[in-house]
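Submitted below is the structure of interest, expressed as structure tokens.
One chain of protein is taken out of this complex; the other chains stay put.
And then chain A:
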Amino acid sequence: MAELSLEDKCKLAAKFVEQSPAGEINDVINDIRAIINDDEALMPQVLPTLRAYNLAQLHVVDHAAAEGVPAHSSILSEANILPGTEGENERYVDAEGKRSFVFDHITLAISDYQPYELPEEEESFRSALSQSLTKYAKNHFPSGQSSVSCSQYPLLPPTPPAPTSAQASAPASESPSTTQLAEADPVAEGTAEPVTDVITEQVNEGDLEPAPTPATGDVDVDKKDELVRPESLDQLDELVEEAKEEEEGVKTPKEGTKPDVTEVDDSGKEEKVLTPPTAVEDNVETEEQKEPVGGAVEERKQEKIDNPICTLEIVGNKYNPNNFWTGRWRTKWIVDKASGQVNGDINVDVHYYEQGNVQLATKHSASFPLPTEEVGGQSIASQIVTTISKIETAYHLELNDVYGELGDKAFRALRRALPVTRQKMDWEKVTGYSLGSDLTKARA
């Protein structure tokens, strides 16, 4: 058998990340690092699997107190990826802090906070869900973190007063230490300080201050074509106008725009076919306009999707390595207005590893119809969370019953605690017994 190439070995090793039990990701990564013994080759392969792990396992990130925002935590998940960002530019939403940020999955460093604001309609529903869910999570999950996200595109960031001041403020948004962290060799970083599940003060205070203005003057502005960089206030007003109009579903010709802005229809706007409601993510109406003014600066209009989905997530972690156990309860409920359903997945994982390796892995899916109106003064958001709470409680009860079922029936069916005689074997007489095979025949 030919030996695998180093690259293939690294890819194979990186796959183990996905199987890591709750709270043991660092142990698993350190093991595969010791086995491969070449961080430089390994870590680039680990990065994508670690990212997938953090998103699937609802990694909790802590945010220090900043201007007007008390210290709090948020969850990393697929649902919390800032709409319209991907790859190198991927950002995550901290809905409570009304910010988005960049996350380094290897160093666990947070950087480049930027304002995040949903349109009013979505935000009011999202925050109502969030309030109810937080209450539920606090009451039932001793170490629970909850999050509610909305797949709608956020509103365009406010325009800086003037390009010059934006230029001046740009460096403030990325303090030297952030840059260092972001650019630091992930391998060296990882070697010096093993990744931890809990974010320590890896980012200095300065980084946590949200930049007063969006970094229009960013050096890599051309790379960030996903983010709209309006040139001036009046343009922003137009954009907001348009956004409002779109929200109302009114398509108005952009007659009020400056002469140098080309007509939407002439600019090759793609008329997307309305996809079935389940494929909401694809149902994006994009209106792009190339703006000759300002040279390289690319302009994009407010994007919007119909029937955005809201995702409610809770993660409850308990790690007790001193007593050789860890556990995680994950909950993810998707409110889909288009289909009129709320669909949920609950996962419970427990690892007990004192002189052994015992794991509980559960996955349960449930769904219920989306409430359509207030009932007895209870809002739709509150009704949704109440039903979620009822299902999770029923599931929790069922799990406890499952233990009885497995312990009493299945375990005994596999191996009895004692033979039917209620006595241990008489080994002295065993040769005198008719042999097992005869017993089997006799029974049959």
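Points to keep in mind about this one:
Heads up, the rule we're going with is that contacts are C-beta pairs under 8 Å (C-beta built on N, C-alpha and C of every residue); 3 or more make two chains touch, one makes a residue touch a chain; residues count from 1.
Everything below uses one rule, namely that contacts and distances are computed from a predicted model.
The chain that is not shown carries the UniProt protein name "F-actin-capping protein subunit beta", picked from "Signal peptidase complex subunit 1", "DNA-binding HORMA domain-containing protein", "F-actin-capping protein subunit beta" or "Anaphase-promoting complex subunit 4 WD40 domain-containing protein".
When the full complex is taken into account, the listed residue touching the unshown chain is A:Lys318, out of A:His72, A:Lys98, A:Lys318 or A:Lys337. Along chain A, the points of touch with the absent chain fall at residues 1, 3-4, 9, 12-13, 15-16, 19-21, 24, 27-28, 30-32, 34-37, 138-144, 316-318, 325, 327-329, 346, 348, 350-353, 355-369, 387, 390-400, 402-403, 405-407, 409-411, 413-421, 424-425, 427-428, 430-431, 433, 435-437, 439-440.
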